[in-house]
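Only one protein chain is missing; all other protein chains are in place.
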Amino acid sequence: MQFTSFGFLAFAAALLLIYYLIPKKGQWMLLLGASCLFYLWAGTEYLVFILITVLTTYAATNIIGRRLQQQDAYIAKHKAELSREDRKTYKAKVKRGNRIWLIGCLVVNFSVLALCKGLLIQPFRAMAQDTGLDFLTLGLPLGISFYMFQSMGYVIDVYRGTVRPERNIFRLALFVSYFPQLIQGPISKFSLLAPQLCAPHSFDGKEVSFGLQRMLWGYFKKLVVADRIAVAVAALKGSEFTGFGFLLLSVFYAVQIYADFTGGIDITIGLSQALGIRLPENFIRPYFSKNIAEYWRRWHITLGEWMKDYIFYPISVSQPMLKLSKSARKRFGNFGKRLPVYVASVATWFVTGIWHGLTPNFILWGMLNCFFIVLSEECAPLYTKFHGKFHLKDKAWYGSFEILRMFMLMNLIRVVDLFPDVGEYWHRVGSLFTTWNISLLWDGSMMKLGLTGLDYAILGSALVLIFSVSLVQEKKGSLRALLQTKPDALRWALLFVLFVAVVLMGSYGIGYNASNFIYNQF
Amino acid sequence: MEALLNILSELHPDMDFETAQNLIDDQILDSFDIVTLVAEIDSEYDVAIPAEELIPENFNSAQAIWALIEKLMDE
Partner (left out) sequence: MKKKKTFKLLAALCLCVAVLYLLQMLLMPKYMDESRDGALIAEYYDNTGNNDVIFIGDCEVYENISPITLWEDYGITSYIRGSPQQMIWQSYYLMEETFRYETPKVVVFNVLSMKYHTPASAGSSDQREAYNRMTLDGMRWSSSKWNSILASMTETEKQWQSIFTYLFPILRYHSRWSELKQDDFTYLFQKEQIGHNGYLMQTGIKPVTAPHMEKPLVDYTFGENSYYYLDKMVALCEEYGVELVLMKAPSLYPVWWDQWDAQMESYAQEHGLKYINFLELVDEIGIDWNTDTYDTGLHLNVYGAEKLASYFGKILSEECGIPDRRGEEAISTLWEEKTQAYYDQKQALESAEQQQGE
């Protein structure tokens, strides 16, 4: 069930109503029921996948948890007779056992994920169909990349001893399957999300109102912008668009994915807020970033955090890496010192790449990001020198230049998503330097992309609105809080106009085609 | 503690690490810095900081980092 379906809205409305009417003790069970229903809607056959994750996560975390408890009890009991060394060896022994459970759980889950993702691509797809596993090739189980990473993060946290395992399997099931997050994330941390999911929530008018406002804003981005521009993005993928057409594609795609992804997250976070549950932010106006590291701190934040906590840090501070660092430093000096960081970066971006898809273009996408991050890190001293000389940073326009430069660079990297054929991508990138066809902006080509002049006008106005709102948020913080201080009538009127704009200008439904209504049965 | 402050100021010469309290939250130390720091601490104090300790609370100030080192040395 998509966020933009009428069914989802009715579902969410009914849920909100019941949620605040029933005894607070039952709220989390209602959420679990709703999540199950939501999942069943997507297809009963996928239920088995999420069940595997719930069961293995439950088993692994509880076993590890019990072993840690026994360990603490043992140490407390024999405190007097154990030396520091004894304690260390004992702990290490327990940890080795825990590691087996952890790795077992990770292997099972990531195999399922790899299987599901792998079966989407040839030749595995054909193989599965030949062997009668057709149902596996229907498509990815709903939200599998998101709930899988969220659950595995939790298992690792239990292993590290930073959270206590959940003993109630139904509560754990809710943490794994909490439905607003299933479609696009964010990937939440157990320690932040689980306690909120199971806590009682009383009706708070302001929270509900803020949540609904945020949902409306999400729908505006998704329906008015993302779903409208999608047609043009698909058209611009056509092989005739090289040079400036390719640049245009990268910008259009930037608009589409921003509006779609942040819009979806707004709906998720908004609905959760209305339910009294605070989810982590996933985007902080990323297109205002001035460098690539900053961009990745502001775009798809929860995925970045996950990768940092569970891939980047563990690799870069592991014993072998520290040894490598020591020996490399002796040989290569300062660069050697950073070697572990670079190895870890490559690994992290490789995983991030295949998380998005098991095709070469996503791996290339990850590597391009990695390359530019390392490059900017290495060139940092050069930059400092440069700016020390020319003082460009003081100029007002320079900030905007940095933002624009970052925007275009990220667009060109991101657009590789659209080209499973990596060769085709490089060909288009090359055409940027050989084909100068900016004239397609006014030679009528723009009208052949499936958008009318009116569509462009709507898109333009919507983007101006989104940009202005972002600017206010960047300078003054929450717009909703700001609006709250204004007269009720003004706030209501603004929200109502936004609502009407979504209803009228949203790109949904079958669309009205007068000629269909002309009765001519010939 | 002295050696730690030296390591830190080598990373960002223009910072006053004795007073700064929000090194992570203010994005003075990024993840690259943290990893470099871990490697330096390892060679200086022979203390391996495990990945699960790499959380903002442990790195927001020089005092917090020092407390972490002491805790790990103690174990």
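Which chain is which? They are A and B, in the order written, and residues in each are numbered from 1.
To be clear about the criterion, a contact is a pair of C-beta atoms (placed from the backbone, for glycine too) under 8 Å apart; a residue touches a chain by one contact, two chains touch by 3 or more.
Keep in mind that this is a model prediction, so the values were computed, not measured.
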item	value
Neighbouring shown chains of the undisplayed chain, as defined at the top	A
Chain not shown: contacting residue from A:L21, A:A76, A:A396 or A:L504	A:L504
Interface residues of chain A (partner: the chain not displayed)	5-7, 10, 454, 488-489, 492, 496, 499-500, 503-506, 508-514, 516-519, 521-522
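We adopt the following convention: only the chains that are shown with their structure count from here on.
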item	value
Distance between chain centroids, defined by C-alpha means - chain A, chain B (Å)	30
Sites on chain A touched by chain B in the complex	84, 88, 157, 160-162, 293, 297, 308-309, 312-314, 316-319, 322, 325-326, 337-338, 340-341, 344, 377
Chain B residues touching chain A - in the complex, by the definition given at the top	27, 30-32, 34-36, 38-39, 42-43, 48-52, 54, 75
